[in-house]
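Here's the structure we're looking at; comments come further down.
We show some of the complex, not the whole, and keep each chain where it was.
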Amino acid sequence: MRQDQLIFDEGRPGRRARGQAPSEPVDTGDLPAESLRTTPPILPEVSELQVVRHYTRLSQKNFSIDTQFYPLGSCTMKYNPRAGNALAMLPGFLDRHPWAATAQSQGYLACVHELQDMLRDVTGLAGVSLTPMAGAQGEFAGVAMIRAYHRARGDHGRTEILVPDAAHGTNPATAVMCGYKVRELPTDGEGDVDLQALREAVGPRTAGIMLTNPSTLGVFERRIRQMADIVHEAGGLLYYDGANLNAILGKSRPGDMGFDVIHINLHKTFSTPHGGGGPGAGAIGASERLLPYLPIPMAGRDENGYRWLTEVDCPHSIGRLSAFMGNAGVILRAYVYARMLGAEGMVRVAEFATLNANYLMTRLRAEGFQVWFPQRRASHEFIISLKREAKELNVTAMDVAKRLLDYGYHAPTAYFPLLVPECLLIEPTETETREELDGFIAALVAIRQEARRDPELVRSAPHDLPVRRLDEVRAARELDLCWTPD
Amino acid sequence: MPFIPHTEDDIRDMLAAIGVGDVESLFDEIPDGLRSGRLPPMLPALQEMQVTRLMHERATRDLVGPCFIGAGAYRHHVPAAVWQLATRGEFYSAYTPYQAEASQGTLQLIYEYQSMMCGLMAMDVSNASLYDGASGLGEAMLMAVRANQRVRSGRILVADSLHPVYRRVAETVVGNQGVILESLPLDAGSGVVDTAALGAIDDVVAVVIPQPNFFGRLEDVDRLVDWAHGGGALVIGVVNPLAMALLKPPGEWGEAGADIACGDGQPLGVPLSSGGPYYGFLCCRRSMVRRMPGRIVGRTVDLDGRTGYTLTLQAREQHIRRSRATSNICTNQGLVVTASTIHMALLGAEGLRRVAATCHARTRELTAALSTLPGVAPLHAGPCFHERALDLGQPAAPVLERLAARGILGGYALGQHDPALGDAILVCATECIEASDIAAYRDALAESLQEAA
């Protein structure tokens, strides 16, 4: 009955949380009048309790790992250990200034250095930099490194990056940000990249290829070694988009597959929280030949202890990607996670993520859902297509996704990859129980039943959430992006 | 396997359902040579208790006394409520709000954030965040290139008073797309852009103006904006958002205001935390919104006409537009924005203004106290916000080391960027600095200077 307002609407002129700001009135000192603001910014005027209540209530309107099964394909929504949060937020870490002297940074640097080494070892690369702040920035760094490599060799004719059609949108977008043209590669009927097409596409213009393996189609690229040979023989390099590393962590190493540079989404495989959209961390690993180009700073170690490696140590680096050291607090969380797993735990991640995915896929197929690559193993995720349901019942993948919300499950990724019609990309992760998977299967079966009996119920879902289906067209057409006092 | 719930029964039953004999079989599509037998030896797995002890020890090791370093990251009071709320599981462990109906909490919050940022910057629209201030400046430059369609030169003028690391990061971001960064020179005596030397401007995409600048000094933003606009260039303001509670915001600079405002949100509720996660904010004119990188939330209605919030203008983004997106950014800094929004709501306009003014006052007190020491003097004439460059009269780096040994983080050595400033440091005092801290710094500095002499 009680509608939640905007925090602005809850304000009243002159109200504020008085314990939070200095009690002295403002003295602008020697600041010249013309440099000063003349009207105060429009910000909420609310009490401390109002703030706490408002945002506590807002939070309750979210689905999250801590409250729901969240099988969002490609996103690896697994449990984010609470210890990571507690330990990264110890006062000693929170109060550490990024420019603090080396002697006052040994505790933090030790974590960075050890995580660099662990990630290097589990991916089979030669070195790792933790500075990129998300997967896409990792991709940027990686492709920029490829570019720097060709440039350093005077190899200026390489202007293209190859990207499979199933690739995540960040791949082509990144290639363009690095000044490349994108050339798409088709997928064959079994979900692998079309090898013939690859052979035809490579050449002296090929700077490199960006691959996700297992791919975003949920299957392992079986001819990866041949692909690596083809690209390398043509003088190109291989970029590994590590968004799906969870599927093979410790079971198969990108370095062994022939990749020259990779990124790892620490906010996926290493279980740092997604935070409703970030922050993440896109650690980047390089083979021997790309090592000199890794972004700075990195943690190094010499006889005096740990220290930062900067421009001085890494003159060929592609440079800095952030003012300081990337998302340091995220790195600490990933470090805690990695330390709790150890080598054995990392392997288990892949094993149980894969077990859960294959179980779910097998059971859904048995229930009559169309698994898109039925002849393939699922990696840590797989695709079902609701093409048939869409045609017969006029109920789309989106409708089913929305109805799942009513059942208390977050929807899988819908309509990605783009090449599969009416698809749901389902990734259960290793931290979910079998019972949770069974419940999800039961919900999908029940919804299909509903779609047969009462399709409108499904088409107009969700029904039990804070809002019903939103008018996205209006949102984009009648742009309302900012509150203003009326 | 601390986080895996499977029992032996589960494993057996699930394998049976799949129809394979063991877990290893699930990996049978991976070619033999690529299934790694074993990982190289790694640090051993720890129980939560053990890693807790390790991290407590490491965190304590890095703790020191009062911090007078700024240079892009500032120690401010963050109300306890801020992160207690932001780390609630529903915010902490949610994904990007692609399923709007199941993400109204985060979506409404981002809408509020956008509104607050617009308020603080006096701009029309804000996105939902970029990675940080420095990389965000790179995105702002690319956006300017897209937006200023009359200029195809790719030339961007950057004030030499901008944080030098920001310039380097922006260079990394834009360098592969034919954008050329050129310098707008500094007046050495005053530490601000030499407005007297401004010539006519031509064929320039944009001009980048910091406020306050790297040295804590205030630029003549009105004049610079009008000059840039006069020459057909766009203006990108790089500002400390806390300072904007007190100083003239980018939207009000000069006749027409800056076109783009960006910077780092760290001063608004984000702990120092070794440099991150922070977030980059980005605001612009309404007319440029379709050129913007990053996510944007819009207000709309649901089937029943009830207000709701959703990601909008997604056709700009990589997951829709792919190679023609306005940026490759996907994951941004959502949780930090969550905290920062709560922080701004708690402080409000008056609170932020007081914090800003107190920082200014403390910095005046600090620089006055330190300048009483022989050989120590401000490097630049004129007012500063909450940082100031001081000439120590002797090489600064060893002095800072001696201060650190006394438990005082004394400032940022300017010689790192300009060998000519080897004797100078940049000091900063925020509202967290008390009179006793300033006295302690002065005494420690007096000793440290003498030790060398």
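As written, the chains take the letters A and B, and residue 1 is the first residue of each chain.
The definition used in the following text is that a contact is a pair of C-beta atoms (placed from the backbone, for glycine too) under 8 Å apart; a residue touches a chain by one contact, two chains touch by 3 or more.
As the structure is a computational prediction, the values presented were derived from the model and not from experiment.
Written as a formula over the displayed labels, the complete complex corresponds to A x2, B x2.
One rule holds in what follows: only the chains that are shown with their structure count from here on.
Inter-chain centre distance (chain A to chain B, centres taken as mean C-alpha positions): 20 Å.
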